[in-house]
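Shown here: the complex without one of its protein chains, the others still in place.
Chains: A, B and C, in written order; residue numbering restarts at 1 for each.
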Amino acid sequence: MEKKYYRSLEELTINPDQIQDHEMLGDKKSLLALEQEAKKNNEPNRRDFLKLFGFTVASAAVVASCEQPVRKAIPYLIQPEEIVPGKASYYASTFFDGTDYCSILVKVRDGRPIKIEGNKLSAITGGGTSARAQASVLNLYDNYRYTKPLVQGEEASWSEMDRQITDKLEAISAKGGKIVMLTPTIISPSTKAVIAAFSEKYPTTSHIQYDNVSASGIRKANEISFGEAFVPSYHFDKAKLIVSFDADFLGTWLSPVEFTRQYISNRKLHEGKTTMSRHIHLEGGMSLTGSNADKRIALKPSQQKAAIAQLYLALIQQSSQNGPVAEMPAIANELLDAKGTSLVVCNSNDHETQLIVNAINQLLGNYENTTNTQVHLKVRQGNDQVMAKLIDELNAGLVDGIILYDVNPVYDYPESDKVISGLQKASLKISMPVLREETSSYVDFVCPDHHFLESWNDFEVKTGHYTFAQPAIRPIFNTRSAQESLLKWAGKEKDFRLFIQEYWEKNLFPASGYLSFTAFWNEKIHDGIYDSGIIDPKPLVYIDTDIEGLVGKASVLTASDIDLDLYYNISVGNGKHANNPWLQELPDPITKICWDNYAAVSQKLADEYGLKDEDLITINQTGPYPVIIQPGQEHHTVSLALGYGREKSGKSSEGIGVNAYPLVKMEDGSRHLQTAGVVINKVAGNYRLARTQTHHSMEGREIVRDTTLQEYLVKPNSGNEVREEIKKHLKSIYPKKTYDGFHWGMAIDLNSCIGCNACIVACSAENNVPVVGKEQVLMAREMHWIRIDRYYKGDPDNPELIRQPVMCQHCDNAPCENVCPVAATTHSNEGINQMAYNRCIGTRYCNNNCPYKVRRFNFFDYTNADSFQGNLYDPAEMTVDLRKLVLNPDVTTRAKGVIEKCSFCIQRIQDTKLTAKIENRELVDGEVVTACAQACPSQAIVFGNLNDTESRVAKMFADERNYHVLEELHVLPSVGYLTKVKNTNV
Amino acid sequence: MYVSPIREPLIRGNKNYSQVTKDILSPMAGKPSKYWYMGIALAGAAALMGAWASYETVFNGIGTWGLNKTIGWAWDITNFVWWVGIGHAGTFISAILLLFRQKWRTSINRSAEAMTLIAIACAGFFPLIHMGRLLLGFFIFPYPNTRDLWVNFNSPLLWDVFAISTYFAVSLIFWYVGLIPDIGTVRDKATNKIRKAIYGFLSFGWTGSARHWSRHETISLVLAGLAAPLVLSVHTIVSFDFATSVIPGWHTTIFPPYFVSGAIFSGFAMVLTLLIVARKALHLEDYITVNHIESMNKIIILTGSIVGIAYLTEFFMAWYSGVEYETYAFFNRAFGPYAWAYWIMMTCNVITPQLFWFKKIRTSLVATFIISIFVNIGMWFERFVIVVTSLHRDYLPSSWTMYKPTLVEVGLYVGTLGLFFTLFLLFIRVFPVIAIAEVKSVLKSSGENQKHAHHE
Amino acid sequence: MNKFITAYYNDEEDLLKGIKMMKSNGVEPLDVLTPFPVHGLDKALGLKRSRLTRVAFVGGVVGGLVGFFFQAWVFTKAYPLNFGGKPFFAVPSFMPVTFEMTVLFAAFAMVIAFFVHNKLGPGAKPVIHDERVTDDRFLLVFDIWEKDEKEVSNIQMALTNAGAQGIQLKA
Partner (left out) sequence: MMIRFLSQLGSLNRVVLYFIFLGAILSGLTSQAQTPEAEKNFQVCKACHNIDGPKLIGPSLAGVTERRTTEWLIKFIRNSQEVIQSGDPIAVQLFEENNKIPMPANPLTDEQILDILAYINNGGKVAAEFAQAAPTDEQLTQKQTMLDEMAAQQAERETRLQDLERDANRNFGTTFILTLIILIVVIFDLLVTRVIKARFVHTVLILVSLFIIGEIMYKEAAMLGRQQYYQPDQPVWFSHKVHAEQNKIDCKYCHTSVEKSKSAGIPGTHVCMNCHNVVKSGKITGTEEIAKVTQSWETGTPIEWIRIHNLPDHVYFNHAQHVNAGKLDCKECHGDVQKMDVVMQVNDLSMGWCLECHRKTEVQFASNSFYKTYEKLHEQFKNGEIKRVTADMVGGDNCMKCHY
C-alpha cells in the first residue's frame, strides 16, 4: 500500500530559508550552510589549493595542519509534528494546467516538494502521469516567478494594491462599466463560486473562459447534436476499433493520461489476454498517437473533412470511391463490423466536421457505449467566438476592467497586436499569473498567484469526479492565491481553504452519505479524491441534422496546395510551462529534437523545394523556421509546434524556438490549427537542431522485436524466434552467479509503451539528472538515464515507428564492471549494477564497453559539485539556489568527470526494504516501484524481484514474448522486453 | 674471426678507439648550434600549448574535448597507443637484437632507448589526462587505505598501469645500466670541474674493471632476456584494452600479435625519422650508416607486412564469423563516414612500406625519411580507426554518433610531440647518443679499417 | 694508503697476451681496467661466472608469488566484489599483473644486486688510475701494499717483458 501521510501543512510556520540543517540539498547541505560556506570560500581554500597541485612530499606537512570547515546543524525552533527530518511525506493533490489533468501525490522532504507521483486511487488517471505533470514541481522553483505584487511595475503591498483595485472596481461598477474576468477553463467548483461571488459584488462582470488549446468545434457540434455544449467522456478501453482523424489522444488531445490508460488496457496481451483493439489513424504530420497506430494513413489536414464525409458515405453504403482516402471503404466495413464497440474521434475545431463525426458515431451506435454524453469531460470549456468578440470589444473601448487570471493572450492569441491595443483601452487591467509571462507587462496590477503546490483548490474534471489540491509547501514568495484576491476584492475577507470547506459542506457533503463533515473532509483530502457517483441524469438525445448537406459541402481542395499543420507537442505543450528546463530538454518522441520547434516536411516536398535537414524556410513570410525531414509526413503538409518562442518568461524559454501562434488561422472567430494554401520559401542559412538520436534505422538488427496479433495468436513467440537459437549458444567458462533473496529485474511491455516521455522527466526528478542545454545535446552529451529509442521501419513515405525505452540493463555479466580499474562499478548481491560516483575517476572505459550505451559522463561541472570554483556549466540555471530545492536529498549530485547511470532507483529500493524491516515483514511484490514505472501512464514498466516466481516481473520474464536486447552477448541483462504486437487486420 | 666479406662495414672511416670517443662525444661539447636552439624553442612552444590544453582539460573538464555519450575515447587513447607503439623500438632493438646478436644495433640502441623512455612518458601522460577526475587518479594504485578498498585486477586498464610502469622502469634501468660506462667516459673527458662532479655522480663510480664488465655483460644479457618478453607483453596488454571488450571491431583475438608488430613497425619508423636527421646534424654518418638504415628498413618491411596481413585477416574474420555487428563494423570502417581515415591508414601502412623491397629506395635516405613519416602518420590513423570507428557505430543504432576533435585535444597531442622533441634535444646534449663502449667492442669485427686489414 | 703499480696497453689483444705472460710469471693483477668489455678477458683472468642470474631468478619468483597471491587475497579475502559475474578467484585475470610483477622484481633485484656487489652507486668515489682508461687504454693494476721493494721491481720487470707501456708506481 501507498504510504499515507498526506495531511494539511496549513499551520506550518517555516519558510524555505528555514529548511535548515537537517537535510540538505542535493549535495546534502542546507541553503544556509551553503551560504556560510560560500562566504568562507571567498578566499581560496587551502585544501583546494592542494587539490590543484596534487600531493607532494612537502604538502603532507601542510595538510596535517589543515582544518576541516565547521559545519553547523540548525534545528527547528519548534519542530512541526508533520515533519520528520530526513523522511518523506506524501500529500494528495491535483495537477491541472488548463489542458492536462492528473491526480497526483506530492513527495515532500523537509518541507519542500521534490517529486510528483501519480495517485493510484484516481479512477481517471490511475497513478499515471504525464511529462508535464512530472515536471510541474520544477515550476514551483522557477527563478523567474513573480515574487511580489506589482503596481505599474513597482513593488507594492497587498493592502495598498487591494485598496487601489477595489476603488477602481467600484468606480467602474458604479458607472455600469463592463468588467471581464478572463480565465482559462475553470474546473474548480469553488473557484467558480468565488467568481460568482465576485460577480455578485460587481454585477457588470462577465466571466470568459479562454482556451489556447480549444475544443470549441466539439462543443458547438454537440450543442447542435445534443442541445448542449459539452465535451463527452470517451471510453477507449471499450472500443475494439478506434478511428482517429488527427486526434492525438495519447499525447495532447483533451485528457491524454486518462485516454492512454484506457487505450493501453485494451492492448496489453501478457496476462492471458488474446484480444486487443485496433487503431486506425489518419493525420498529416506524425504524431505520438499516429506513431502508435496499427494502421496510419497520411491525410492532408485540408482534406480531413472530405475524408470524414467519405467515411460517412461509405458507412451509409453510398458511393465513396472519389474521396481522398482510398482505403476508406475498407475502414467503413471494419467499423460496421464493430458497431457499438468502435470510436471515431477527430481533432478538428470546425463544428461542421465534428457534426459529421457525431453522425458517424451515432450511426455506429457508439453513444453511451464508447462515448458517454451523461458524464462530461469538463476540460476546455472555452468558446473561441466569445473570446474573439471580447478582443473586438476591448478594441472598441467597451470593456473598462479586465482581470486576467492565468491566461497569456499577448503570447498565445493569434492576433497578439489586437490584444495589446485592446488592453490599452481598458482602464483597469489586473493579471494574476504564477510564472513570468508576456501579458503581465501590459497590465497595471500584477497580483502573483500561488503555484498550485502552494495553494488549496478543488477540481471537477468529469461530472461527479472531484479532486483536491492542498499546499505542500508554505508560499515561497509574497504571493496570494488568486481566489483569495478575488474574494478580497469582492469584499469577503476569507481564507480560500475555509471557502472551499464551506462550499463543500453546503453543496457536496449532504449527498455524500457521511455523518460528519469533518470525517468526510479529512478522508477526502487525505485521498485527494471524491467520486460522488452522481451524474447529470438529464438524458441527452441525439438530434438529427442535415448531414448529407454538410457532406456535400466537404469538397476536396487542390492537392498541391501546401497545408500548415500546427500542433502542441508533449513537452512544452501550449507554451505555458516553456520555462522548464526538464521539458525543454525532453526529446520529442518522434523527431528526438529538443530545445526547439521546427517545420517538419516530407521527403518529397523537401526534394521539390531543395530542402535538407536544418535548412531554413519561411511560412507565409513568418519565421524563419528550421526544417526537418520527417518520414511519414504527408506530401504537402508542413507541421510546426506551438508553445515556443516565448519572450518574457525566463532564460530556458526566451528565444527558444519560434512563436507559431501568429500562424493560427482565425475563421469566424474560431481558432484553426490547420491552414490550407500556405506559402513556403527557402531562405539562406541553416540552423542546428539538437537531436538525441541521429540514426533512425535498426540496420536489420533484432533490437526491437515485433509481430502481428494474428501471428502471435498462432505462435506466441512469433517475432522472437531467434531467442531460442541464441539461448542454445549461451555458454561461459565460469559458473553463473546466483542471487539469494533479491534479484531485481524490470520487464518492459513494448506493446504498452506509447513514448510519452513521462518516465524520462520522472527519472530526472528522482535522480537529480542534470540538464545540459542545447549546446551539449548537439554534442550528443544529454544525461538522461532512461531514453526512448525510436526506429523507422518499412516504407520511408509512411514508415512504421517502433520504440523502446532503454536504461541500464543491469547485466549480471556486465561488461562495464570488468573494465573499471578502480572498482567503481560492481555488482550487488541483489543483481544491481552499482555505480559508486565517489570512487569513479572517469576513464569512461565502462561507457565504451557498454553495448547499450546507457552510461552518461559528466563532461563539465553541470551540478556545481566540483571542487574547483568557476568552472560551472549550467546554461539552464538548474544550480541557482531556488532551483536546487527540487533536488532529491537521497541522491548524490555528481561532480565533473564522473560516470553516472540508472541505478534501478536504489534509494527507493533501500527505503522500501527499510520500511519492511521496521515493520517486521517480508517485502511485497509491487511495493518497490522505480520512478519510471511509477510515472508510466500505461504501466509498461514493471519492476520486481526475479527470485520470486509469483512476482509480476518474473511472470513477464517467463512470457514467450520476453526477450533481452543483445542477449547473444551473454551479458545476462536484468531488463526484459515483451515483443510489440500490432493488430494488422480484423 | 670470420666476417662476411659481402657485408658493408658498420662503422665507416679508419677509426681508432680514441677517435670513436671523440666523435661520439662531439655533440655534447661546446655550445649548441643555432639549429638546436631553434629546435628546442619550437618544441618548447609546442609543449606550452600542451600545458594550456592540460589546464583546460583539468579545470573545465573532458567536455573541452569532442567526446560524447557514445564515443568515450578518441584522440586521447589513439595518442596513447601511438606513443606506446613508438616506445617499442628502443627496447626491442636493445633487447631482442642483443639476444639475436645483431651487431648493427650498437650504433642505434642508445638513442632508440632514450626515445623509448621519452615516448613512454608521453604515452603515460594520456591515460592520466583522460581521467575525468585526474586529481583522484591515485585511486588506480593498490595502496593500503582506510576504505578497505583495492583495485579491480580484472580491468585491462589496470593491467596497463602495471605494464606501462614496469616497462618504463625496466627500460629505464636497462638504459641507465648501459649508459654507466659511457658516463664514465664523459666524466673522464670532462675538463670542467662541475661537469666532472655531476658526471662523476651519475657514473656511479664506474672504472671499467674487468669484474664489473663481466657482471655488466651478464646483467645486460639477463635484462635483455627479461625485457624481450616485456616488450611483447606491453603492447599485448595494451591491445587487451580493446580485445577483452565487447565492442565489435575491438573484440578481436588477433589483436596482441597485430599490435606488437604494429608497435615495432611504428617504433622503427620513428627511430628512422629521428636518426636520419640526427646523424646529419651531429655528424655521425660514420657510425649510423646506410647499412644501419637498410637493416631497419628490412624490419619495417617485415612488420609492415604483418600489419597488412592482420588488416586483411580482420576483414576476413568479420565476414567469415557471420556476426552481423562485426561485419558491419568492418564495412563501416572501409565505407562509412570515417572511410577517409581508413584509407589513409591502408595507404600509409600497407602500401608505402612495400616500396622498401626496392634496394634503391631502402638505401635512399630521403625516401626512407619520407616513408618513415608516412608510417608514423599511418600508424596514428590505425589507432584512430580502431578507437573511433569501432565506437561511433556499435550495437544499438540509436546511439550512433560522430566525433570531431577540438583544439584542446589537438593541443594535447602537439604538447606531447613538443615534450618528446624537447626531451630528445636535451638528451643529445647531455648523454652520448651512441653507446661508445659497445661500438668499440664491435669496432674490430665490423669497422672499416679492420675489414680492410683482414682483406689486405 | 694503498700502493699500486699500473701499466697500460693500447690494444686489447696485447693486453690479453700480457696478462697471460704475467700470470705465467705468477703475478696476478689486482684489476684490469678496459674501455669496453674485452672478449676473453674473463677467461684470461679466471673470473667465475656471475651469480647475478640466480638473484634475478629469486627476484622473479618472489615477484610472481607476491603479485599472484596479493591479487588472490584482495579478491577472495580482503573485499570480494562481484565484477561482471566473474568468480572471485579468477586466475586468468591475475596473469598480466603476475607477469609484470615477475619481470619487475627480477630486474630490480638483479640490478640492485649488481650495484651492491660491485660497490657502484650514486656518489661512489672510485680511484681513477688513468683517465684514458675509459677512452682507449687497457690498464693493469697491481696491488703492492705489503709488498717489499724486490717484489715490486719484479713486477715492473715482468710488465716490461709483457709489452706493457707506461708502467707507473703510485703511492
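Observations on the structure shown:
Throughout what follows, a contact is a pair of C-beta atoms (placed from the backbone, for glycine too) under 8 Å apart; a residue touches a chain by one contact, two chains touch by 3 or more.
Please read these numbers as outputs of a predicted model, since none were measured by experiment.
Within the full complex, the chain left out of the display contacts the shown chains A, B, C.
Checked against the full complex, the candidates A:70, A:515 or A:733 give a single residue touching the omitted chain, namely A:70.
Only one residue from A:86, A:510 or A:685 touches the chain missing from this view: A:86. Here the missing chain is touched by one residue of B:145, B:253 or B:321, and it is B:145. Checked against the hidden chain, the listed residues A:444, A:830, A:861 or A:967 yield one contact partner: A:830. Within chain A, the residues in touch with the undisplayed chain are 20-23, 27-29, 55, 57, 60-61, 63-66, 68, 70-79, 84-87, 738, 740-742, 826, 828-830, 832, 834-839, 865, 890-892, 903, 906-907, 910, 913-914, 916-918, 920-923, 945, 947-948. In the full complex, chain C contacts the hidden chain through residues 79, 122-123. For chain B, the list of residues touching the undisplayed chain reads 144-149.
Please note the rule applied: only the chains that are shown with their structure count from here on.
Note on interfaces B-C and A-C: more C-beta pairs are in contact across B-C.
Separation between the centroids of chain A and chain B, computed from CA atoms only, is 57 Å.
The geometric centre of chain B is 29 Å away from that of chain C, both derived from CA atoms. For chain C, residues touching at least two other chains, in rising order: 81, 83-84, 86, 90. Within chain A, contacts with two or more other chains are made by residues 815, 818, 820, 823. Across the interface of their complex, chain B is touched by residues 51-52, 54-55, 693-701, 703, 776, 779-782, 787, 789-791, 806, 815, 818-823, 839-845, 847-849, 851-853, 855-861, 866-868, 871, 873, 895-899, 965-966, 969, 971 of chain A.
Across the interface of their complex, chain C is touched by residues 734-737, 811-818, 820, 823, 826-829, 972 of chain A. Within the complex formed with chain A, the chain C residues making contact are 81-87, 90.
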